[in-house]
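Here the complex is missing one protein chain, while the rest keep their positions.
So, chain A:
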Amino acid sequence: MIHEKTILYIEDEKEIGDWVHQDLRERGYGVIWLTNGDRAVDEAASCQLAILDVMLPGLDGFTVGQRLKKQYPGLPILMLSARTSIDDKLQGLQFADDYLTKPFHPDELAARVEVLLRRSGAPSAEPLQLGHLLIYEKENIIKNRESGEEIVLTGKQFHIFQYLLRHLGQIMTKEQIFESVWGEPYLDGDKTLMVHIRHLREKLERDPASPEIIETIRGIGYRVRA
């Protein structure tokens, strides 16, 4: 689905680098693989994502990552760590958008890469097909595939839907959605979000009583399945 994306990958272990490089290429990404962070900032200019190993010779992954983030604030960074998950060095990963501990499964890496690219990347020119909906992200247009009618959302409804689309396939908690869309702390028992979701469903869903697009995860939040 996503093509023509280039990933900057910095890994000093040749054997790991070999197969990750290979695997990502097979999944349709362009990969620039470096074995140290010296040229990272230059190479990152043409990349949409950076995958960094924490332990690198010379400049370590933290330093490289912080430099990249300073130069390209919009560039998502995924850290690969061979450290213990309780290590306080993980606090140093605050700048990173995600991290994965070794050993990892290539499918897991690919899934995280996809999430990060979707969250940060420019909207795709290709329309996104979700059930009976066709979503033109670039033009901010939602169409009913069956009737061809355009569905018009209010500002807040649109923001909620867009937030869920950006985290396609992920479950977002009520607090996360509310705080991202409204930009203020979620108050206990706030019914505002529920009301907005109900109105959103009335517009989007074929049958708002049994929603197919926006799934309720009871007790947690909502999810839009890919």
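Criterion: a contact is a pair of C-beta atoms (placed from the backbone, for glycine too) under 8 Å apart; a residue touches a chain by one contact, two chains touch by 3 or more; residues count from 1.
By our rule, contacts and distances are computed from a predicted model.
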Report the protein name recorded by UniProt for the chain absent from the figure; options are "ABC-2 type transport system permease protein", "Ion-translocating oxidoreductase complex subunit B", "histidine kinase" or "Fumarylacetoacetate hydrolase family protein". "histidine kinase"
Touching the hidden chain, out of A:Thr6, A:Gln66, A:Asn144 or A:Thr173, is A:Thr173
By the document's definition of touch, the residue of A:Thr84, A:Thr154 or A:Thr192 touching the omitted chain is A:Thr84
Had the left-out chain been drawn, it would touch chain A at residues 13, 15-16, 18-20, 22-23, 55, 82-90, 101-106, 170-176, 188-190, 217-221
